[in-house]
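Only one protein chain is missing from this complex, and each of the others stays in its spot.
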Amino acid sequence: MPQLFHRSANTLARASILGVVLLLTGVAAALFQLQRSPYVTRQHEVLDQPIPFSHKHHVSGLGLDCRYCHTSVEESSFAGIPPTKTCMNCHAEMWTSAPLLDPLRASFRTGQSIHWNRVHDLPDYVYFNHSIHIAKGVGCYSCHGPVDQMPLMYEENSLQMEWCLNCHREPEKFLRPKEEVFNMTYHQPTPAHPVEWDGKQYYSQVLLGDDLKQQYHVRTVADITSCSTCHR
Amino acid sequence: MSNHTDSNPVLISADEIKPASPELETVRKKLASATGKRYWRTVQELADEPAFGELLQREFPRGAGEWLDPVSRRNFLKLAGASMALAGLAGCTRQPIEQILPYVRQPEYLVPGKPIFFATAMPFSDYALPLLVETHEYRPTKVEGNPQHGASMGATDLFAQASILDLYDPDRSVNITYKGEPRPWGEFLGSIRGRVLYHNANKGAGLRFLTRATASPTFGSQMAAIQQTFPQSKWHRWQPVHRDGARAGSKMAFGAYYDPIYKFDAADVVVSLDGDFLSGSWFPGFVRYARDFMSRRKDPDKGMNRLYVAETCPTTTGAKADHKIPVRNSELEHIARALAAKVGVAGAGGGQINADQQKWVDAAAADLMQHKGKSIVVPGVFHTPALCALAHAMNAALGNAGQTVTYIDPVEIAPVEHLQSIRELVDDINAGKVETLIIIDGNPVYDVPVDLGFGDALKKVVTSENGMIVQLAIYNNETSEYATWHVPMAHYLESWGDTRSFDGAVTLMQPMIAPLYGGKSANEIIAIFTDQPDSSGYDMLRAYWRSQHTGDDFEAWWRRSLHDGYIANSVFPAKQVTARLGAVPPPPAVDPNAIEIIFRPDPTIFDGAYNNNGWLQETPKPLSRGTWDNVAYISPNMANEFGFFVLETDGIATSDSQKNVNADHQSDSQNVIEITLDGRKVKVPAWPQPGHPDQAVSLFLGYGRKKTGTVGAGAGYDAYSVRPMTSQYVGSGSIQLTKDHWDIAITQGHFTMDTREPVKAASLQQYLDNKQFAHNPEEEPKEADSLYPDFRQKGWYKANAWGMAIDLNSCVGCQACSVACYAENNISVVGKYQVQRGREMMWIRIDTYYAGDPANPSVYFQPLPCMQCENAPCEGVCPVGATVHSTEGLNDMVYNRCVGTRYCSNNCPYKVRRFNFLLFADYTTPVLKLMRNPDVTVRSRGVMEKCTYCIQRITAARINAEEQNRYTEGRIDIRDGEIKTACQQACPADAIIFGDINDPNSRVAQLKAQPRNYSVLSEVNTRPRTTYLAAVNNPNPELEKA
Amino acid sequence: MATKIDDEIDVLPPKGVRPPIIGPGQTLGTVTDRIGGIVLAKHTPVFWFLIVALCVALFGMLNTAIAYLLGRGVGIWGVNIPVGWGFAIVNFVWWIGIGHAGTLISAILLLFKQGWRTSINRFAEAMTLFAVMQAGLFPLLHTGRPWLAAYWLFPIPLTMGVWPQFRSPLIWDVFAVSTYFTVSFLFWGIGLIPDFATLRDSAKTLLVRRIYGMLAMGWRGSAKHWNRYETAYMLLAGLATPLVLSVHSVVSLDFAVAVVPGWHTTFFPPYFVAGAIFSGFAMVLMLAIPFRYLYGMQDFITLRHLQNCAKLMLATGLIVAYSYSMEMFIGWYSNDKFELGLVHNRLHGPYSHYYFVLIFCNIIAPQSLWLNKVRSTPWILFIVSMIVQTGMWLERFVIVVLSLNRDFLPSSWGMYWWTKWDMMTLIGTMGFFTLLFFLFIRFMPAISISELRGLLPQSKVKE
Partner (left out) sequence: MTTAQPIYGMMAEFDNPTDLVHASKAAFEAGYRKMDTYTPYPVEEAAEAVGAHHNRVALICLIGALLGMIGGYSLEYWVSVISYPINVGGKPFHAWPAFIPVTFECAVLGASLATVFGMLALNGLPQPYHPVFNVSGFSGASRDRFFLCIESQDPRFSLGDTRKFLESHHPVQVSEVPY
């Protein structure tokens, strides 16, 4: 009886089995990476804006406080996007002829809003509240990153649920004194650069975080990881 | 207190922020092209929606409304395919880039993301309900009662709650039309100016105004001005649910029109002669009266008041009575006379009544005599003058007048008897005396007594060569077809105005939003005739009150009044009047064989004004639990004679007769009978209503509309079509059985408690003998016997633990809570067919149970929200953990995690969970997006939903308290009452109390400590956070013995 | 050969003598030819095309129903509140139940050294697989959004950082059913290897030989291979036995774990397992009888097999009957108001007629199996099996709907009406099932050739 298959078939058969296994694992791994990839999260992706507004220039350059524009950040869920009027407070005198600012003047003239593209956009079933995070000593930096170094705004963090949980599960690792919340240059305490708060010197974030948690009545981890904290 | 985001409400009057209200025009234009975003943060944001990237969001299908649209349903395969394609990647779908549009000039008072509350008032019938309205970026989203105002005390009725939906109703009339052709405002103005000049010449001969009853002082002054400019003109009034009987009765008793004001909180004994003061706002002062009356039944240990009711058509008032007798309309006046005679009213007597009625009368009379000055006799508002006169006389004889009953001038401006008024108009028209008819609000062609032939009359006017009819109405209705000019009317939330609450206090109305559909207010239309065509409603209002206000502090006074929503100390003073029972006509003869046809306003649709309101259409009628149709009540006996299915109470019809099968929830097919009255016929579905008198049929107004919006179209039968002048509320006719059947969508098919006893009830005596009567030690599991760990040990429920107590004694079953919940929680309307399928979405339903003799049963109402069980059966069975427990003891529902196995609903012993079997939420109608509460997710297809104790309000209050640094012994110090759930806030009877059960001083904690407190189905050991206070009634021992 | 009806084989042997497991005169060669012939035959019989065509039509209907479901949502079905589970779950449990006989025959009977199992275990296992495939469809469709259910039910590290809720019986179900499918597939698969080798060697054309050659993986019947093969087969049998019992127990826990009266009961697992085997054997007969008739397999699937299946049906049927009576008895004996209400609802409620039909199908009808005549007459057996199959579907309907429609609060009692979409889905899966089965018969040895050889007298080693 003649052979049905050539000798090489044996190696071929075993190799192909191995191949399939590898392929499947590969695909799975790829998917898990994809869902966390910047492609999906839009992390570090600079969106086109009608006006190339530079936070770097206005914050570290001119030293504007976050709250000058984002007025409701301390009292409302919504930090607030400055109305055209706010920009015109200065730009009525400065750069009055810069073509860059045409859309701004147009908006002020016509009363039509400027259409910014949303950079930090949570899904609609997530109810994030800025004011309470500010009140508990979560710095702007913790979520928005080095805004003062961003010529054009982009999303520093993934804003995915697992990312939120990082902090909600261990707030002490991220809390900072309230007075430092808007401070873009603040650094967590290290033995080299201690942080003074409440008359005490802190050499490690853990100690500081624990005290802040006490002081600011941060609710228990069980509390702030309950589903209804963010979902309704 | 109605603000749930701040302990002291941001109450602002709109005139302080004039420029605020966003450019609605642009919003509206852009809305047309907008696609479905699930909610937005500012109107501007909404007004410019990116259309792309829809498919990417398919796993919570945005704009998947296209499924419901037959046209695009064809390509559902394609789209389903898309969703499948996303299946594997759903975790990886990118969000579409969304835009954000800041204000150009942000209004001073606006904090984006925080609601602002404005005070205003809702005109209803001829008086008003004072309100606070919650607005988000100047979109009104929720209506609450004005807590500082005596007519509301913070509560509302279901109509007020539903009026929000009316405001945004896409079916509202949007165009000024001339003979059906759209026309610009200017052209209308021009043609009216012509008229004005013409009538200036002829002193207003042939100029007529037809309005509903109004209590607006400004409007009154305008009409007065008109009378001066056009002496010959006439102002007619018509509203179908009028109180002519009461008016005439008052004249009969006092020689003038007066409105009675009752002080139920001061009355120990209340006798109602079909006085339906616990059912709805057609009884002036309902909201306040429910609160007052129930305040005397909250704590049996402190004693209770006692309510005797003799009623014709069963109402929730009768349901709450300690002693109720169903009587036929013609018998009622006899009973009144007998009662009057017994309480010593001279000239009364002469009533023939049967033994049962005699017993009731004797007991009631005895009780009344024992409580002189501390009792009330309440006459029905839909009855003969004589009945009302007798009631006034009794109150006088009992010394109640001035004590528990006072009389004030009518709040209606220039009160008239409406039937008289409309009749004059029609006569004049027929006599050709009418050239110009201005119809403001209302829908006379539909609801004027049928034998007046109003439609034909109007035709005469329009067809006459100089005739013109101007109609101002919110909807294009039956009347619009006859109008020369139709002008869209502004909703009360869109217009300036003033009116009076039932006690005469002036309440001011301010707009929450610029007219969505370019509507005009009544004042603005009338102004055209008083030569101020372009003066705004605000100017007129302000001008009028400027003239009224004495003193130089007008500005401050005006601002305060607008801010509060009412003018201080404007309540009408009580009149010192005494009822003289003069020539009361002899009582009508009782014909035992005649069939009495009774007409009543519909419990949820009223006179038809709310016919196109989905929330109200889907709200079950309190007693029949029917939706989307009106039925005709007949007595169980009559039903038996006809051989109809008889609605079960545990007195009859076991729940298992095959006949009863279709009565199981959902579609209940009813036999149709034909009503004949004065030779006019109408076919109606007969509903065997326990407690309905024999030889009588009750019809409900407001349905069977020929021209209405998409919602109300085709619902119910038109009772007006057989309602002649002579029988406004009752007539004698005949009924005929037909072969037809009529499917009624009911939300409850079993009205007996079977063996389950969800409602525990006892008499006051039984309660005093055994305060623990609501508890059954054998069945109730002890705290100890559980295999589960005590989560309090693990730190759960330690800080704030939310709970609710519902007082079954107080609940009057008015449904205000259900509708409030619709408004607060963006609940979808599903329509008649889906309700028949058992898919209504109501988060808090009111179960109605009947016990005892179906001819005159005891009735119990039980509001049922989610029980928030600590051992929640629903949670353990969810495979994905979409419903789990929060540390505050809430049974969280995570919509975006739900995959829709419906296991939780199966395992819920209370069946309070609701499922989006189809895409019920409307993602496509742009204007409805303005209405939604931005703090609550709009649930999509295939998602389970349920009551959350208004988690959004809890969160807001908690955050607010934390930011104000309020803490006490480990708990966040949220003040008791700082959080009110929507249902609690709306409840007129104050039957629902929510709060922190860890705070021993909270009301809820104290109520739960009462012996009456029990949990439904405790034997299942679900440990509900929502518990009930058992019902205790206060029957007269005398009658008990008999 | 094939479709001729050789009736004489179905003639009953004299009293006391049991029909043989294999017809007389079969040799190693004939066995190979007769069974392999079905697959390797030049001409596919006409009836095969007719049946497959019909099934394809039904399969199309199924897909239509599914597509519309995905488009609109489960609202197109009859489900509602309170009856949140309808046809989908009823069909799921029904199909899963059917899927039990296969593994039972191949595993448990193997452990008990029941020789007669060999000629029916192969297609019984195939039946199992196909039935489980049908069953598997429903839990997914039943959510209306399978693209979520498909992956949120498995522990996958997604960006939400949340996981399945392992206290839910539905999750147990996911694991039980998927495991059951995998194991049954392996069992069936390794059983096929030697037979593929047979087909490889007896096929005429090179292509066919190559195809089966690949499937056979180079099996050459080496003694060492046989030795490991046998061990593995036995081990799988040993694993499958507790598994098959566990699967339907877990399915029964979907109900038993709930608080719903009529579900909340401890004796569901044995009750469900018995029912499953009951319906499983009914299905085996419903497939075996036409199969042996159409392909003239009376020599290999003899009256002996039919009789044994019938006896097993009778036995399990009696267990089921016992369960029904216990249900009622406990309901009465507990004197619990909800349990009493349940009994009342079943006997007098709006759906009582369903219950009585169920009693007839599952308790009365099977009693006919006491008669040897019935057990030995294929066409009667076929009808009885059909009745039982209907009954078992009704049983699930009664459990699901008649418990939910009147549970705790009378105010929320309701009714359930199935829609045309429900029906299309049910009938569609029947078509899908039959389709797969006939494809299987056509392309794979429907009877285990190698195992059958072992039963032949000539295959014994003489000392």
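First chain written, first letter: the chains are A, B and C, and each begins at residue 1.
We take it that a contact is a pair of C-beta atoms (placed from the backbone, for glycine too) under 8 Å apart; a residue touches a chain by one contact, two chains touch by 3 or more.
Predicted model, so just to flag it, every value in this text is computed and none were measured.
*Asks:* With touch as defined up top, name the shown chains that contact the chain not shown.
*Replies:* Every shown chain touched by the left-out chain: A, B, C.
*Asks:* With the missing chain put back, one of C:Ala41, C:Leu111 or C:Ile190 would touch it. Which one?
*Replies:* C:Ile190
*Asks:* Would you indicate which residue among C:Gln165, C:Asn345 or C:Ser376 is in contact with the undisplayed chain?
*Replies:* C:Gln165
*Asks:* From the list C:Ala41, C:Val56, C:Leu111 or C:Met217, pick the residue that touches the absent chain.
*Replies:* In the complete complex, the chain left out is touched by residue C:Met217.
*Asks:* Name every residue on subunit B in touch with the hidden partner chain.
*Replies:* 786, 788-789, 791, 796, 869-876, 878, 881, 884-887, 1023
*Asks:* Since one chain isn't shown, list which residues of subunit A touch it in the complete complex.
*Replies:* Missing-chain contacts on subunit A: residues 1-10, 13-14, 17, 165, 222, 225, 227.
*Asks:* Would you write out the residues of subunit C that touch the absent chain, in ascending order?
*Replies:* 27-29, 32, 155, 161-167, 169, 171-172, 175-176, 179, 182-183, 186-187, 189-190, 193-194, 197-198, 200-202, 213-214, 217-232, 235-236, 239-240, 242-243, 246, 250, 253, 450-451, 453-454, 458-462
The rule is short, and it goes like this: only the chains that are shown with their structure count from here on.
*Asks:* Need the CA-centroid distance for the pair subunit A / subunit B, whole Å please.
*Replies:* Going by mean C-alpha positions, subunit A sits 46 Å from subunit B.
*Asks:* Would you kindly tell me how far, in whole Å, the mean C-alpha position of subunit C lies from that of subunit A?
*Replies:* The separation of the two C-alpha centroids amounts to 54 Å.
*Asks:* Can you pull out the residues of subunit A that are in contact with at least two other chains?
*Replies:* Within subunit A, the residues that touch at least two other chains are 35.
*Asks:* Scan subunit B for residues touching two or more other chains and write them down.
*Replies:* Within subunit B, residues 88, 91, 884, 897 contact more than one other chain.
*Asks:* Residue numbers of subunit A touching subunit B in their complex, please.
*Replies:* 31, 34-35, 39-40, 42, 47, 72, 75-78, 80-86, 107-108, 111-118, 121, 123-125, 127, 129, 131-132, 135-136, 217, 219-220, 222-223, 226-229, 231-232
*Asks:* So in the complex, the part of subunit C that touches subunit B is made up of which residues?
*Replies:* For subunit C paired with subunit B, touching residues are 67-68, 70-76, 78-85, 139, 142-153, 158-160, 162-165, 167-171, 174, 254, 257-260, 337, 340-341, 344-345, 348-350, 404-415.
*Asks:* Touching subunit A in the complex: which residues of subunit C?
*Replies:* 157-162, 200-201, 206, 209-210, 213-214, 217-218
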